[in-house]
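Complex shown without one protein chain; remaining protein chains in place.
A, B and C are the chain letters, set down in written order, and residue numbers restart from 1 in every chain.
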Amino acid sequence: MNIRYFAWLREHTGVSSETLTYDPRWTSVADLVADLKTKSDGHAKALADMTLVRIAINYDYVDIDHKLSDGDEVAFFPPVTGG
Amino acid sequence: MNIRYFAWLREHTGVSSETLTYDPRWTSVADLVADLKTKSDGHAKALADMTLVRIAINYDYVDIDHKLSDGDEVAFFPPVTGG
Amino acid sequence: MTVIVTEDDFDLSDLYAKLRTPDLPPSPGAVTVFVGLVREMNNDRPITSMTLEHYPGMTEKKLEAIRDQAMHRWPLTGVIIVHRVGKLGPNDQIVAVGAASAHRQASFDAANFIMDFLKTEAPFWKSENTSDGANWVSARETDNKAKRRW
Partner (left out) sequence: MTVIVTEDDFDLSDLYAKLRTPDLPPSPGAVTVFVGLVREMNNDRPITSMTLEHYPGMTEKKLEAIRDQAMHRWPLTGVIIVHRVGKLGPNDQIVAVGAASAHRQASFDAANFIMDFLKTEAPFWKSENTSDGANWVSARETDNKAKRRW
């Protein structure tokens, strides 16, 4: 699976994307987030308060309880500020 | 007094403006209109239905019962259609 | 804060440049520009030309009053109103209204407000020429309704 980080989440994790092997125990995004937070202090900081984070799977916005499938691209980023 | 006509009112009266001597018996625009209608068939036609006509005195919109003063410029025209 | 009534065509990029970079600060974060164009058809008949008549003196007074109302209601850094008169052809530019502000919604609302009031208060009259002859355009109740929103 491809994981993407943008804006300050990218700065905290130190990576803009990373590839993970899909774990069938991840039934929802929340399970993935729990595992990602153990990867580094930066990951823990980026994902500490998920009310500040928006989630997209395959370019569509989803909630944290959305289910995951192998091959999904999962992105984490702050509320958008373009325009 | 200067009287102005625009759009189809100008076409009906045949004049874009005309000068009248102020008559102190004109207490309101309605009195002026009654006299103007006697000037020609075209004037009568232009001013026949005052619900189709907007009135301005000295560049401000007024109602037909607005009072008149010597020296006023009184304009008659259809609802506006610019823009 | 320009109001112009003219027989000449206008260049939208000139108007936009003035709104984007005003003579005095602050420069805006948001610019909305509206342009009205001569339509090409009326009741399925091609419009060959249009003549715009106006009431010189009153027109400028009303447009300036509308501009001042908009500047009073919204925090604007710039306003432009240009309206053409005389003979125009299909797809010609008739009117441009621009409003610049620090705030997106203020610039949208001010431009929309100015157009709604211009449509119902500014003394312009359109006569459209088709193969059917010349016809004075009728005012529309929807325009009065649009004005009453504000």
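The rule we apply is simple: contacts are C-beta pairs under 8 Å (C-beta built on N, C-alpha and C of every residue); 3 or more make two chains touch, one makes a residue touch a chain.
Everything numeric in this text was worked out from a predicted model, so none of it was measured.
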Touched by the hidden chain, restricted to displayed chains: A, C
Absent chain, residues of chain A that touch it: 4, 6-8, 10, 56, 59, 61, 75, 77-83
Interface with the unshown chain - residue positions in chain C: 11-13, 16, 20-21, 25-41, 90-91, 102, 104-105, 107-108, 111-112, 115, 119, 146
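Simple rule for what comes next: only the chains that are shown with their structure count from here on.
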Rounded Å distance between chain A and chain B, as computed from the means of their C-alpha atoms: 72
Chain A and chain C, separation of their C-alpha mean positions in angstrom: 48
